[in-house]
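Note that this complex is displayed minus one protein chain, with the remaining chains in position.
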Amino acid sequence: MVDASLLTNPVYLLQNLVDGLARGAVYAVFALGFTLIFGVLDIVNLAHASTFMWCAFAGWVVMSLLNMPLIVGLLASMLFGGLVAVVLEFVAFRPLRQEGAERLSPMISSIGVSIIMVSLAEAAFSAQTKKFPSGVLDPKPLYIGGTDGVRVSWGQLLIVVVSIVLMVALGYLIRRTRTGMAIRAVAYSQRAARLLGINVNRVVVITFFVGGVLAGAAGILIGLLTNNISPSMGSDIELRGLAVVILGGLGNIEGAVVGGLLLGLVETFTIAYFDQGSDYKDAIAFIILFLILLIRPNGLFGRQEANRA
Amino acid sequence: MKKGRVSTRFSFLAVLAMFSMTLLGACGDNTATVPAPTTAVLPTTAAASGATTAASTTAAASGATTAAAGATTAAASGATTAASTTAAASGATTAAGGTSAAASALTGQIKIGAIATLTGNNSPFGIAIKNGFDLAVEELNNNKYLGDATIQLVTLDDKGDKQEGISVMTKLLDQEKVVAVLGPTLSSTALAADPIAQQKGIPVLGTSNTANGITEMGNFVFRDSLPEASVIPGAVAAVSAKLKPKKAAMMYESTNEFTKSADDVFKAELQKNGITLTGNEAYSKGDTDFRTQLNKLKATSPDLLIVSGLIGEAVPIVQQAREVGITQPILGGNGFNTPAIYQQGKEAAEGVIVGSAWFLGSTNPKSQAFVAAYKKKYNTDPDQFSAQAYAGAYLMATAIKNANSTDPKAIRDALASIKNFDSVLGTFSFDANRNPVHNPVVVVVKGGKFELYQ
Amino acid sequence: MLEVANLSVNYGSIEAVRDISFQVPEGKIVTLIGANGAGKTTTLSSISGLLRPGRGKIIFQGQDITRWPTDQIVRAGLAQVAEGRAILSPLTVAENLELGAFVRRDRAAIRQDIDRIYGQFPRLAERRSQLAGSLSGGEQQMLAIGRALMAQPKMLLLDEPSMGLAPIIINQVFEIIRQINEQGTTVLLVEQNANKALKIADYAYVMESGRVTFQGTAEEVRSSTHVVEAFLGKG
Partner (left out) sequence: MRTKRTVGVYLRYILYGLLAVSLAAYAIYFTQNPNVNDLNRFLINAILGLSIFVTLNTGLLSLANAGFMAIGAYSSAILVAKVGLPLFLSLPLAMLICGIVGLLIGLPVLRLTDVYLAISTLGFGEIVRVIIVTTPDLTGGATGANLSTGFPFERMRQTETWMLVLFLAFLIYLFYWLDRSKTGRALRAIRQNSGAAATMGINVVYYRNLAFVMSAVIAGAAGVFYAHQIGSIDNNDFRFSKAVDILSYGVLGGTTHWFGPILGAGLLTVLPVSLREVFGTSVAFFTQLPVIINGLALLLVVIFLPGGLFQPSRYRHKEMPINEAEIADDVAVSKESPPLVEGEAVGPPADALPLLELHDVTRTFGGITAVDNISFGIPQGIICGLIGPNGSGKTTLLNLITGIYHPNRGRILLSGRDITGLPPHLIAKLGIGRTYQNIRLFNDMTVLENVVVGHHARIKTNLFTTWLRLPQERRQEALARQEALGLLKRLGLLGFASQPASKLSYGDQRRVEIARALALHPALLLLDEPAAGMNDVETALLAEFILTLKRQGYTVVVIEHHIDLIMQVSNEIIVLNFGKKIAQDVPVEVQQNAQVVEAYFGQE
């Protein structure tokens, strides 16, 4: 039973707001790379989750086995993600792009790659859950307004900050840099980009690299936050990530972040304010997804499909 | 062209990185493995009553002649009636028809099947279980437990898949002609595959199946893993006796049959102990954030938090519970019974109470010997799954020995009549429904390791 | 400057361009005219590397560029203003212009060139931070031309710059093309609007059904009946 006093308790409300944002930031970080690849290349890369999972392991190898600090782990994991994504581009996507294959073929080939990557991870690391060394994050939370006030943990703070930093950085890359403009040109029309002297293949590789780097950041951060690294961690979050990407409009970077935060808030408030709400929170993501697709097939913040060349 | 080469170099680098990680990972495995339990098993206490009723001595250690042993056990287990008597008779016949050895009719290799989940998500359990089987069989054969006869264990992987489980069960029975089966790892697979053994009259002993309905499948289906219903009452009773909580709040993973049924048992036990349930919040596998549920539960100001979950989420739940300010004791389900809880949970895990079938620090000499042998062979601590598997192999061997026969029916009857067997899990008996009866333990995390909760 | 020799291009089983040859001398405006579907755009696309020719050679400044990738061709100084303008509508006017200079790295000079283009097209200067998609047709065409100039091309390929534009705007566009040529850029102009094209061109080729059926100076072509027949039939 949700206590009546809770419904009107402002601290409880604020606390859920904070927790909801943090929960959503996890989804947002995962969704960023996902949505980037779709936005630029029109590919639903279902191997993103496996890349993410391998990156978490890369971070684990660096930090737990080689005893490196967090920052090294983060960089290594991001670099590793970038490299894996580039390999994916060569193995699973480029061969399909060159021959005007059906639009859904890349999605299917990414499923194939994903199956292989998960199996390899199981073979390499076993399905045993791996943990980061403890003490990376201070377990004591911060309090705003005394210990009876609103609490924020370092992990929550980290993920929210990182998701915003990544969003801003990605936004900067896409909007303000030469490479970013080239990426947008390729996203709009590969033909027009080519006529401007842009090497489309190189831009695609760069895009995959960036997407992989984002997967890397997500892998190590979410791994750190949940401290639960296993070959199935990708598939656990994948469907939720997909829902977020749709919510934000496939390919819309800000949309992915807003969508992630929104989903986090909705889930949190469902749990917090509804009796047995936690039973239904999983359905919520998909019911929202379903409804949005029916009402606005391009997502809540999606642009018109007609713009695509 | 040039760019092409650059990208090729990139991919080469990545492949190299993946490869080296694979190597590192493989090496890392041996040193850094944390036995992480999860799926399917739970221990108990209510068993205490069962144990007392069944305190009929006899058979267990008796190296007596087959026919005699058969008769005694049949008599001892009041529940088993005509069926077991005839079985005993047939056991005797086989024995007679066997070799001329005076003490034992057993020779050559005796094939026992094992089904474990060695691939996929749940493979950590399957691997721990397989290790337990292998260690036990190795010891049994080295110590000539069955005299001249040796046990040949045929282990097959069910991949955590029900259809595959049915297939390998069929294969073990029809093709390998095993006389008994250990496993399968997951309750869901057992529910699918065990009826085959039942139908063909081959005894099957689950060492990690704790779901409801397992032994109800038939009189050839056994388990040595305490179901939730056996472990949880003891744990709740112990906590209730010591802390006298008035109100308790609960969290459980809603998508898993094991955690869900544990949750149901917890609920029932709370009621029995007169503890008010203030809230029961669900979460799903792979969730990362439990603060909202915990926060909501905290607002109900419980005296006790009960968590029915698997280890993957157990650690973050415990940590986040402390973070949101739930300072009350936490009682964990069986998923918590792993060193990972304190190795990873650190200070947050202090005071976490777990009810369990077995724990690493047990003072039972059998258990201590097992831990030492396991550590020597696999270079890591065993977990509860290994222990139950190890116990299972010994139980099966003992049944064969007692039956002095490789006739499955005789083995079944001998298995059913095992009472007060001195096992790694403690003094062990099967009850009339072929469920395990032994004292579960309640442990608490103190100073970074498990201690008995008293 | 540009020499196309015996070029043939296929789309699947149809031959859209059949064995055509022509030259564009340095500093001149050469026009390819013809009705819809005559193969003009196909020819241009092959020159800029978007399509792979079946047979034939394309020589630009003495280099055989027949099988070069498009970006390399642009780098070599051959920029194209594509049919339908191909402006990047979700980008701003300024970004479109900057992207035009993608092949260059001299930041300062690029800034200067942008200012020069704004000088040449005051309409664009006014709308520099607007999304290119919100411009009118004529403005988009000017943006497309300005953007192509940002690559500092030695030669400009224009594909139907008059398409879909009102007559007054068409005049402006052709005037700009003439100016660009006067400033030293060679131009290959593909047009359906024969009258306008012939007015500014030095030399013209008439295409019909994938073939060059007539060629000559603008004056010669204008006075020939070939063009009328090519467009409106022999009657």
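First chain written, first letter: the chains are A, B and C, and each begins at residue 1.
Following the convention adopted for this analysis, a residue touches a chain if its C-beta (ideal position, glycine included) is under 8 Å from a C-beta of that chain, and two chains touch if they have at least 3 such contacts.
All of these numbers come straight from a predicted model, not from anything done at the bench.
One chain is not displayed; in the complete assembly it touches the shown chains A, B, C.
For the options A:7, A:66 or A:287, the residue in contact with the chain missing from this view is A:287. If you put the hidden chain back, the residue from A:75, A:123 or A:265 that touches it is A:123.
From the options C:8, C:23, C:130 or C:192, the residue with contact to the chain not on display is C:192. As for the chain not pictured, it touches subunit B at residues 118-119, 155-157, 159, 162-164, 166-168, 170-171, 174-175, 188, 191-192, 195, 211-213, 216-217, 254-257, 259-261.
Considering the complete assembly, subunit A touches the hidden chain via residues 44, 91-92, 95-96, 99, 101-105, 107-109, 111-116, 118-120, 122-123, 235, 238-239, 242-243, 246, 250, 279-280, 282-283, 286-287, 289-290, 293-294, 297, 305-306. The chain not displayed touches subunit C at residues 11-14, 16, 35-38, 137, 160, 162-164, 167, 170, 192-196, 209, 227, 231-235.
Throughout what follows, only the chains that are shown with their structure count from here on.
Relative to subunit B, the most remote chain by averaged C-alpha coordinates is C.
Rounded to whole angstrom, the centroid-to-centroid distance between subunit A and subunit B, based on C-alpha atoms, equals 37 Å.
Distance from the subunit B centre to the subunit C centre is 77 Å, each centre being the mean of its Cα atoms. Averaging Cα coordinates per chain places subunit A and subunit C 43 Å apart. Residues of subunit C in contact with at least two other chains: none. Partner subunit C is touched in their complex by these residues of subunit A: 178, 181-182, 184-185, 188-189, 191-192, 194-200, 303, 307.
Across the interface of their complex, subunit A is touched by residues 3, 7-8, 10-11, 13-15, 17-18, 21-22, 24-29, 32-34, 36, 119-124, 127, 254-255, 279, 281-286, 288-289, 291-293, 295-296, 299-300, 311-313, 315-316, 319-320, 322-325, 340, 343-344, 346-348 of subunit B.
Chain contact summary for the complex, subunit A toward subunit B: residues 1-3, 6, 9, 12, 15-16, 19-20, 22-23, 26, 54, 57-58, 61, 64-66, 80, 83-84, 86-87, 90-91, 120, 122-131, 134, 139, 141, 147, 151, 153, 199, 201-202, 205, 209, 222, 225-228, 230-233, 235-237, 267-268, 271-272, 276, 278-279, 281-282.
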